[in-house]
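For this depiction, one protein chain was excluded, whereas all remaining protein chains were kept in their positions.
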Amino acid sequence: MAPVLSVSNLAVEFSTPYGQLRALRNVSLEVDRGEIVGIVGESGCGKSTLLNAILGLLPANGRIAQGRIVLSGTDLLGLPDWALDGIRGDRMSVVFQDPMTTLNPVLSIGRQMSDILYRLPLTAEDKQVRISQMLKRVGIPDPLQRIGQYPHELSGGMRQRVAIAMSMLVEPELLIADEPTTALDATLEIQIIGLLKDLQRNTGCSILFISHHLGLIAELCDSVAVMYAGEVVEHGSVRDIFHGPAHPYTQRLLECDPARIDEPTSRLPTIPGDVPNLTVIPPGCIFTDRCPRAFAPCPGNRPVTTLVANGHTAACHLLTATPAHDTAAFRP
Amino acid sequence: MLFYAVNRLALAIAIVVVVIAVLFCMVYVIPGDPVRIALGPLATPEMVASFRAKMGLDQPLLVQFTRFFASVLKGDLGTDILSNRGVATSVFEQMPYTLTLIVSSMLWAVAIGIPLGCYAAIHRGSLFDRIIGVLSVAVIAIPSFVIAVYALLIFAVHLGWFPAIGAGRPGAPFNQLHHLVLPSLAVGLGWVGYLARVVRASMLEVMGENYIRTARAFGLPRRTIVYRYALPIAVLPTITLLGVGIGHMLSGAVFAEIVFARPGVGKLVYDAINARNYPLVSGTVLITTAFYVLATLIADLFVAGLDPRVRANLR
Partner (left out) sequence: MSVQISDSAVSSSHGWTSVKRGFADPLGRIGFGLVLLLLVAAIFADVITVYEPTKMLPRDRFQSPSYEHLLGTDQLGRDLFSRMIHGGRVALMVAFPAIGISLALGIFFGLASGYAPKWLDNTLLLLFDAIRSFPTVMLALALATIIGPSLQTVILVVILFSAPAYARIIRTQTLALRSAEFVLASVATGASICRVLGVHVLPNIIGPILILVSMDLPVVITTEAGMSFLGLGVRPPTPSWGSILNDGYAFIRESPWLAVAGGLPIIIATIGFTFLGESLRDAYDPKLGKVS
């Protein structure tokens, strides 16, 4: 069956005073029907840019340099803005990161939720029924009263539930969740993740779940793509990635995850160095400078995406190294 | 909300009291017989005597001030030297004309300024946007009496499209509207530019907010986003401005009434000055200032009442 979302060879650039910033380079990704795909990476890896590209919400100085984004057979990049409006909030929807600023402060919850149903030929009462049902499903007590309330009258956790309710209300094929729990505390986080799982099971929609929190990805997702500095460096099922990471970056990420640390320590491990400057793209592997296992071919040649196991790929020279290559650590 | 209202009201009252005090003191700061200064050179000796007695000028300053203050509160702002009527009566008679002028000037500003600003924000960087940017600064800078004289010169004298004098025949609304166009344009043009700028800046800021991003992400039509999601929030700052604007428009209205020979508070005070009718002058100043302070107060409270966030913060 055709995937719900198919991103192929996507490249996105931004024009800045410092030059062309190549935020995404050759990103490919697929989300199958009913699948929950996670995207994990640190700040600056391009997660938000990818999200904006899919939604067609890139800022004025950004442009899609190449690639395709296909949603269930519809080529999103070829569409004019008004046609995209028809798809956004209908076949795909979003839950954003910050619940405090994601809702319009001067319109009531009910108003905002019924506005997004504008395409449907329903009466106001029908919409009201749907809205209160959905609010109930996401665990908001007393939905009929909430409909008349304003966002500032709800707590952060409640607002995020409303955001999820909004995204589910339109019955999308694809739900994109951009770090939906980052701004919430741990207890809420668990509840929200549980909620997403539940809803996904009941509706069968696909979810693209963006996060920098590995534990959540492991909990929720079926497969995961690891991004670094604008590229997908590894992609596979959650099991494969977490139990057998092939890319040094993924390996380091897992090692540095505080949840995995068994012994008490005064210093948390980190990956030394910074995300590179994306206006000047080096010729070789983008992770070379920070990679603990970099060796001879790394600085000069771009690694190719290679198959590690069935459905598990990574882009690293270590996977294509022939015995003739020196596999000792290389430090420039 | 109540606390805020009381707070603002107290401040407004304090300001009006200070104003009354200043007006009172002005008479004494100037060298010369304070009674003659207050009443002007046309005062008859009987007026001087009765004024002196009423004010109790032999009493200490504080007592005089208290008595002055008390009479103001009673509504007695002095007597018009020439017509021998109460000053307050004369002023309130003329107020409606000036208010009409101010309100219609405001309407120009709102009806033209807000759409211009909104359009400029949506089409940011376009030629239209840049032209509006320059024009709005220019129009704000040019004083309203200059605009009034030129409007008179071009549209009334040379082109003859609009009448040059007066407020029109009483009881004939279209005629009166016809007479209202040029004066209100003169007073309001600066505010067209000002509102355009404010609304443009405000719209740009609002359009960059996360909740607008959410609306776009859910595919809401452009028109809905601009007019129902963004603009209502963007115009909130303009409401306070309009309250402040009434004061500035008052200045403009004074000039417009003089230039177009319209009845109103401005013409009243101008004629009073030329006729050396000083009680009328000080009374008018007092009433208009109080009115201005009141207008600003109402505007502030109105905004606080409209924005649910402000209401919540004030609880």
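Chains here go by letter, A and B, matching the order in which they are written, and residues are numbered from 1 within each.
The rule is short, and it goes like this: a contact is a pair of C-beta atoms (placed from the backbone, for glycine too) under 8 Å apart; a residue touches a chain by one contact, two chains touch by 3 or more.
Given the structure is predicted, the values throughout are model-derived calculations rather than measurements.
> Counting the whole assembly, list the visible chains that the omitted chain makes contact with.
Those shown chains that the absent chain touches are B.
> Looking at the full complex, which residue from B:Pro143, B:Pro173 or B:Gly208 touches the chain that isn't shown here?
If we include the chain that is not displayed, B:Pro143 is the one touching it.
> Tell me which residue among B:Val22, B:Ala49, B:Ala70 or B:Ala172 touches the hidden chain in the full complex.
B:Val22
> One chain is left out of this view; which of B:Met47, B:Ile273 or B:Ile298 touches it in the full complex?
Here the residue in touch with the unshown chain is B:Ile273.
> Touching the hidden chain in the complete assembly: which of B:Leu152, B:Leu180 or B:Ala299 does that?
Reading the full complex, the residue touching the unseen chain is B:Leu152.
> Thinking of the whole complex, not just what is shown, which of B:Ala167, B:Ala196 or B:Val293 touches the missing chain?
B:Val293
> Using the touch rule from the top, list residues of chain B that touch the missing partner.
Within chain B, the residues touching the omitted chain are 14-15, 18-19, 22-23, 26-27, 30, 37, 134, 137-138, 140-146, 149-150, 152-153, 157-158, 190-191, 194, 198, 201-202, 237, 241, 247-248, 250-252, 254-255, 258-259, 266, 269-270, 273-274, 276, 278, 281-282, 284-285, 288-289, 292-293, 296.
Note that in this section only the chains that are shown with their structure count from here on.
> Rounded to a whole Å, what is the gap between the Cα centroids of chain A and chain B?
From the centre of chain A to the centre of chain B is 54 Å.
> Would you tell me which residues of chain A are touching chain B in their complex?
Per the touch definition, chain A meets chain B at residues 55, 57, 84-90, 93-94, 96, 98, 101-107, 115-116, 118, 150, 152-153, 163, 166, 170.
> Using the touch rule from the top, collect the residues of chain B that touch chain A in their complex.
Contacts found on chain B: 209-211, 213-222, 224, 228-229, 232-233, 307-309, 312.
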